[in-house]
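Only a single protein chain was left out; the remaining protein chains are all shown in position.
The block that comes next holds chain A.
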């Protein structure tokens, strides 16, 4: 029964919300750890209380920082209501509301089409507009260009259009993205992806590494595809956690450990460090990702890891 559920969920696991379900399924084989429950209850209570708090016109955050607190409602983490976020109509493409929405579209694009030799990056937002929607939420319409790593600005830029809907709900709901990029259908798995796959799908392959890139921004050429795969896998999490008040990038891969290949998929255990611009927090996630040229990247398990390096002793 478990394997049937798992297979079904794996087949749709590109949807970020199902990744959460998978993490619950996978963890249900063992007792869910008490601290997780306590944390969730605590967070919910905290959130409810903070909703009741009176706020000045430009509120400042009093919540425990995201790194220590976990994936609670990011909408309350940096409560800001700049004019641009409430105006309907055209947005300035160089301003952050358009850029944050485009970043979310990029996360989505990477979950769908990212690979060891193809990570999409934002080149430029050309046009952007936003409107409130009836169901409660805000929809951004975007016209933008993307580049792909590794070629970067040397390679061709793709023109994309997207609609990004941020639901404004009490509990955080992931944004919804509709995306269309020119020539996306023609993007096949590259020869380098294939070669990479063949090299590491062998039974005795057991790659492992720590801190990619290192403190100096350097990493060996061999490790770069693993780093790019981490960026793609992290995109599932970044997409899920995004709101109008966040802007995520992957700061670093803390560790990578290759697991035994399963069903012709490369299996990689990652610990990734995500950076959120508005709060400046570094948030740590452990995840299990699979990849093959045919199936793309999937995230099978994800687990937020509390990180309070600022603390002299652990919380509680």
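Going forward, contacts are C-beta pairs under 8 Å (C-beta built on N, C-alpha and C of every residue); 3 or more make two chains touch, one makes a residue touch a chain; residues count from 1.
Going forward, contacts and distances are computed from a predicted model.
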item	value
From "Acyl-[acyl-carrier-protein] hydrolase", "Peptidase M14 domain-containing protein", "AP complex subunit sigma" or "Isocitrate dehydrogenase [NAD] subunit, mitochondrial", the hidden chain's UniProt protein name	"Peptidase M14 domain-containing protein"
Touch residues of chain A, complete complex, unshown partner	58, 60-65, 67-68, 78, 80, 82-84, 92, 94-96, 103, 121-122, 124, 149, 153, 210-211, 213-218, 249-252, 273, 275, 277-282, 308-313, 315
